[in-house]
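For this depiction, one protein chain was excluded, whereas all remaining protein chains were kept in their positions.
Chains: A, B and C, in written order; residue numbering restarts at 1 for each.
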Amino acid sequence: MDFLIPEELKQLRESARRFVTEELLPLEPEYADNHDIPDDIRARLQARTKELGFWAFDLPEEYGGGGVGVLGMCLVFEELAQCNVPAFRAPSVFTPFLGPVLFRGNAEQKEKYLQPVIRGDKRTCFALTEASGGSDPTRMATRAVPDGDEWVINGSKIFITHADKADFVQLFARTGGKGREGITCFLVDKGTPGMRLGQNFELMSPDRPWELVFDNARVPAAQIVGEVGRGWDLAREFLGMGRLMHGPKAIGRAQRALKLAIDWANQRNTFGAPLASRQAIQWMIADSEVELHAARLMTYHAAWKADRGLPYHMEAAMVKLRCDEMMMKVVDRAIQIHGGMGLSRELPLEVMFRDARSRLITEGSQEMQRMIIASELLSGRGAIDRIGNP
Amino acid sequence: MDFLIPEELKQLRESARRFVTEELLPLEPEYADNHDIPDDIRARLQARTKELGFWAFDLPEEYGGGGVGVLGMCLVFEELAQCNVPAFRAPSVFTPFLGPVLFRGNAEQKEKYLQPVIRGDKRTCFALTEASGGSDPTRMATRAVPDGDEWVINGSKIFITHADKADFVQLFARTGGKGREGITCFLVDKGTPGMRLGQNFELMSPDRPWELVFDNARVPAAQIVGEVGRGWDLAREFLGMGRLMHGPKAIGRAQRALKLAIDWANQRNTFGAPLASRQAIQWMIADSEVELHAARLMTYHAAWKADRGLPYHMEAAMVKLRCDEMMMKVVDRAIQIHGGMGLSRELPLEVMFRDARSRLITEGSQEMQRMIIASELLSGRGAIDRIGNP
Amino acid sequence: MSEHELTQEQRLIRASVRAIAEKHFKPKAAEVDRTRRPPVEHIKTLAEAGFVGVFIPEEYGGPGRNLLDLVIVVEEVARCCANTAILVGCTDGATPRAILHLGSAEQKKKYLPRIAKGELLCAWGMSEANAGSDIGNIQCKAVKDGDHYVINGAKLWCSGAQVSDMFLVLVRLDPAPGLRGVGAILVERGTPGFSVGKHLDLIGFRGTGMAELVFEDCRVPAQNLMLPAGQMGKLLQVFNSDRIATNPPICLGVAQAAFEAAVAYSKQRVQFRKPIAEQQGVQWKLADMAIDLEAARALLYRAAARVDAGKGSAVDASITKVYVNEMSRRVTDTAMQLHGAFGLSEEFPMERMFRDVRGMSVGYGTTEIHRNLIGREILDGRYSA
Partner (left out) sequence: MSEHELTQEQRLIRASVRAIAEKHFKPKAAEVDRTRRPPVEHIKTLAEAGFVGVFIPEEYGGPGRNLLDLVIVVEEVARCCANTAILVGCTDGATPRAILHLGSAEQKKKYLPRIAKGELLCAWGMSEANAGSDIGNIQCKAVKDGDHYVINGAKLWCSGAQVSDMFLVLVRLDPAPGLRGVGAILVERGTPGFSVGKHLDLIGFRGTGMAELVFEDCRVPAQNLMLPAGQMGKLLQVFNSDRIATNPPICLGVAQAAFEAAVAYSKQRVQFRKPIAEQQGVQWKLADMAIDLEAARALLYRAAARVDAGKGSAVDASITKVYVNEMSRRVTDTAMQLHGAFGLSEEFPMERMFRDVRGMSVGYGTTEIHRNLIGREILDGRYSA
């Protein structure tokens, strides 16, 4: 057992930290409450990360990426998440963060879709959730029916982040029976007749996701990723990695909030003494640190499993559940320690708070994670004594 | 970073598990609620562990121990703690668990005190706490005054586990000014005139600690461990390791409680359906698993630091704080899932519950741990970003 | 003490019971717990002062007080000795209430006056190994045989069993499955075939003579039948008001005592050169206890007053039970924590208080079962906050 972070990853983290301080924090006052940064600023930042050799640092080397693996990605995302810019869900300035689906395509699909995304020339979005279904695949109602060499798609998807900017959509639709085995993944190009943007959702967090409507949209059979009826496996893989990445994002935000709280407690005087001298304030800070520490360990452990190619389904659920709750509590305590100032939109805490609250629901609610964990345990699949016993 | 447990430690854990199942669990119905096991049974068990090569497995090899280090100790203690026998605080059947103080003595002291304890021929106890002081060294009132080649000790110590069975006492007394620097550690033999057992405390847990009274007890200067006035460093070292060991003990107990809860939930039918099918029961189980998982990671991380000789003062405080709270919650939920049966003294849960509650106070209350953590953070000594950055 | 809302008479009740409890019960509370001896003499003491069978109407020799009065009595007794307070259930709990509301004229005349004098203690036999709150699963059977019923089976967790003279036993009278086949019958101590089993040692309330009841071909006269099969709803109604009468005020009284002890201790205990009461974290803990106690008392007194006004409901009882139970767990826990290692010691009452209230969240229907009930009422539109 060894908890040392390899030297090269520490250097990567250090560089990311510097980039955040120099390039991103100055943008915060203007863009913290935006769901995205303007295109010209993103272009400038991307040029800079490419110049520094950051771009696509997490992707496999065979695709031109830095190949640092999941743990390396966690370390960089922790740094990025300390800043409220860009928003959690915005296409990152460090990497396209495109998820595993496109890597499962055939050579032609990789050429046409994966590579341009990696280069930063194209953008994509992930369309799974539906109004009636949430995370429940058995209720997916968007349907694709074969018609000659094409498939005809009807239905709608909601809460699709950046659907407006995507050059193509990773779409999941029902092509067969009721269960998980009836779902297929399609790549649908922007401009495909019959596909259009629907409602734009205003959320508590700065996210502004879209509805995507399919009205007899026709897609060639060649646009199917993997096999017909095996789409749910792809979706599940995407969701698992997404859950794991809730860890570093929550950790980064919480770490900054705790730092702000500590600084404020040391500097703010009330009734003739610094807040830091009050026992109950000290306890709030201690509890935050302990929760942050545990969350970080859970995240690194799950990342390590992913890097070794071990199953991390249950660990990802645990990471999402606990890290997001940790972030909520740490940010909330930081606000409380700041008093009225904590509520003000002049400080970064207020938007962090709305973000934190949102993340208890998005990408699989806390309740969904509990269901996953409990089902592993009650069925005996997930052993209790798991660490070091992969 | 690597979360794999080395093969030899896994084998050690496996053997410990077998020993617990075969030798200790059968004793539970009779001795679970006792503060100790009878001398003859301990002698038999010690003989067995010596035969199996377990005895003193954690101690350095130069002292005839197994030298498995702190992580190895954690793994074995997790197994041991799954059984309510012997009690948490009872001299163990696997190792004397004597703490670091005696290793800091001179050659003569090691010969006379350390070696017999390691062989299992002598027993010792640790006398620090006082009625007015608790964990606060500045309030220590037991005083030792030099008189020629001897020191004359007056005062009293409370909550001293197994003071009745100890062949000698590791005693801390004030020999100088008010602060931490005025404290010295003495080894006081049983039968020293002026030292006597006082009150025997009945606690909620099966512990039955003693008061130790010193009334002009005279101790030769040669009985001082280390230097005069440097005793607090020794005490602190002892306390730190003791706090860290709260981790595996809590984990072992909680793991068994969770296992019992899962089995019961699967088997118990109410209103025509197994408890396991109820969503709220599932959530209780999921939360328990997540907390257990995080507690284990925190413990292994702290053990790893200790094994590398890195400071683990703050980590030990975090381990004690969080693992004990985890145990309390997990055992409590297990009881709740069992309903009336959970309260019954026929099941092991009831004594685990009383143990769990006690441990939120003993060996430094939760509040004390929060104080330690907060003071590290507010002073800037404890950086927030700590993992992998020793 | 929320005295403003109480009548002059209720304040007098509180003061009288408190004086009795302080003098007679408190000094023996630790011993009762340790020796497992039900302090049945405390019931006599209360009876002499007129504080047992409090709900029994004057025509049957009781004072005919309302539920809020009783809540105050139980709270004050529990403040000094939770075990005694649980035994008060033998004169003012579910069984005596069932006799008043569901008993025959003869049963009422025969039993109630003796209960009011503290001469007849009654226990409630409901739970079985496989039937806790799931009463429909009761297996203990009573079969009609001429002018008798023959009972076979066993009951668990029967509070006051070792000192009670009479038992209201829930039995399966009819092969009809579920609740429809269950009724209730009175069994007197000493009836051949009926025995009170071994003491059941639980985490708390160890001085309540809790035991198993065993029935082996036990023959009981047919007129002892109190409730035929198919009418359990009536009994549950009695039980619902009882849920307010005993379990929550016990928790409230114990929590009150724990709070008072914590305040006193933290003013006196010195750490780092000042009383711990000077530390903000300790003050917040005390404040949280006070807030919790106030909310619990407001709920409980309101719920009792509603029953007295004929406006009681099952959901109100459930809400009150859950909140007061969990409040008492939090408050005794914090009080113990503030006492440090002394809180764990049997010399201080903290650890006993903590153990006693732990069981109250399981007994009288687990808090989980009550959450189920509240949830159902909300969803069926029968209740809206």
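General observations
Rule of thumb we're sticking to: a residue touches a chain if its C-beta (ideal position, glycine included) is under 8 Å from a C-beta of that chain, and two chains touch if they have at least 3 such contacts.
Values in this document were obtained by computation on a predicted structure and should not be read as measured data.
The chain that is not displayed touches the following shown chains in the complete assembly: A, B, C.
Checked against the full complex, the candidates A:143, A:180, A:236 or A:354 give a single residue touching the omitted chain, namely A:354. Checked against the full complex, the candidates B:71, B:281, B:298 or B:341 give a single residue touching the omitted chain, namely B:281. The missing chain, though absent from the display, is touched by one residue of A:47, A:145 or A:204; that residue is A:204. Residues of chain B in contact with the chain left out of this view: 278-283.
Mapped onto chain C, the interface with the missing chain covers residues 1-2, 4-5, 256, 259-260, 263, 266-267, 277, 280, 282-284, 286-291, 293-299, 302, 305-306, 309, 311, 319, 322-323, 368, 370-372, 374-376, 378-379, 383-385.
On the side of chain A, touch with the chain left out of the figure occurs at residues 129, 132-134, 136, 138-139, 158-159, 201-205, 207, 270-271, 280, 335-336, 339-340, 342-345, 350, 353-354, 357-358, 360-362, 365-367, 370.
Here is the rule we go by: only the chains that are shown with their structure count from here on.
Ranked by how close its mean Cα position lies to the mean of all protein Cα atoms, the top chain is B.
Between chain B and chain C the centroid-to-centroid distance comes to 39 Å (mean Cα coordinates, whole Å).
The centroid of the Cα atoms in chain A and the matching centroid in chain C are 52 Å apart.
Counting partner chains per residue, chain A shows two or more touched chains at residues 279, 282-283. The multi-chain contact residues of chain C, meaning those touching 2 or more other chains, are 281.
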